[in-house]
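Every protein chain of the complex appears in place save one, which is left out.
Here is subunit A:
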Amino acid sequence: MASICSVLPALLCKFPAIDDGTIRLARKTIDDGFKGFVRSYGDAIDTVVQPLQWFLNYLESLFVGSPWIVILVLMVAVVYLGSRNVNITIGTALSMIAIGLVGLWNDTMITLAMVTVCTLISILIGIPIGILMARSDRVQSIVNPVLDVMQTMPSFVYLIPVVMIFGIGKVPGLIAVVIYAVPPMIRLTNLGIRLVDQEVLEAADAFGSSAWQKLKNVQMPLALPTIMAGINQTIMMSLAMVVVASMIGVGGLGKNVLQAIANQFFTVGFLNGFALVGIAIIFDRTSQAFGRRLQKHSEVIHG
C-alpha cells in the first residue's frame, strides 16, 4: 500500500476528510440545538403524549389485575372467534397455561398490553398514510425513502432522540416500537390499494362512485388481504422490538431477557424467549386465519 501511495498524490491516497474541528463544531451545534429544543418543548410534548400513557397504564392494569382465568377465557374466545380453528384455539390455551406454570404470567400480560397498544397505534397511523401514498405518486416518492430509513436504521440509534425527548419509560418505548413496526403497515396498505384490479375501479367510476365510495366499497375491501398481511407483520415486529425497548424502561418479558443477557441466565433467557415465541405464534396464526376467513369468497373457483 505504502508503495502505491509514494507515487500517488496525497489527496488521492488518504481520504480528504473534513477536519476534526469543523465536525466537532457541527456536532456540538446540532446536539445543543436539539437539547435546547427538548428543553423548551419537552413539557408540551409530554402533555401531547399523556393520553398514550393513560391508555397504556389502563390496559396494563386491566391485563395484569384481572384474574388469570378471565384473561385466559377471553383470549381463547377471541382466538376462536377470529380463526374458527380448534387447533389454533387449543394451542393458544396450552401455551398460555405453560407460560403461567413457569411463572411468567404477569410479565406476559405486560408485554401483551404493550404489543396491543403498539399494534393499534401502528394501524391507526399506517392505514391513512398508506392510503395517501396509494393516491399520489408524489407522496409515495417522499414517504418511501423515509420508510427505508426507519426500517434499516439500527433501532438503538433512534432510541437516542426518543430518550432525549421523552426520557425513560413506557411511552418512549412505545414510540420506539411504533417507529419500528409501522413501515410494513404503511407499505402493504399502499401496495394492496395499488394492486386493486383496474377494471373493477373503472366499473366503480362508470357507476359514478365518489372517491370516498370507491375507497370504501372497492379499494379497501379488495386490498384487505394485503392489509391483513401488513397487520400481521406489524405485530411480529412489535414483539421483536419490545425486547429492545426494554432497554429504555419497558417492562415485561423483554426486561427479563435483558437481565438474562446481562447476567448470563441461560434458562431464564430461553424461558422468556419461548414465551415471546408463544405469543407471536398465537397472534400470527389467529390473524392469518382471520384474514383467510375474510377472503372466503375467493376460495371456490368455478371451472
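The definition used in the following text is that contacts are C-beta pairs under 8 Å (C-beta built on N, C-alpha and C of every residue); 3 or more make two chains touch, one makes a residue touch a chain; residues count from 1.
Just so we're on the same page, contacts and distances are computed from a predicted model.
A chain of the complex is left out here; the name its UniProt entry carries, from "Protocatechuate 3,4-dioxygenase subunit beta", "Cytochrome b/b6 domain-containing protein", "Quaternary amine transport ATP-binding protein" or "Protein translocase subunit SecD", is "Quaternary amine transport ATP-binding protein".
Check A:Val48, A:Ala203, A:Ile261 or A:Val277 against the missing chain and you find that the one touching it is A:Ala203.
If you put the hidden chain back, the residue from A:Cys13, A:Met164, A:Leu222 or A:Ala240 that touches it is A:Leu222.
Panel shows subunit A; residues 197, 199-200, 202-203, 205-210, 213, 217-218, 221-222, 224, 297-303 of it touch the chain omitted from the view.
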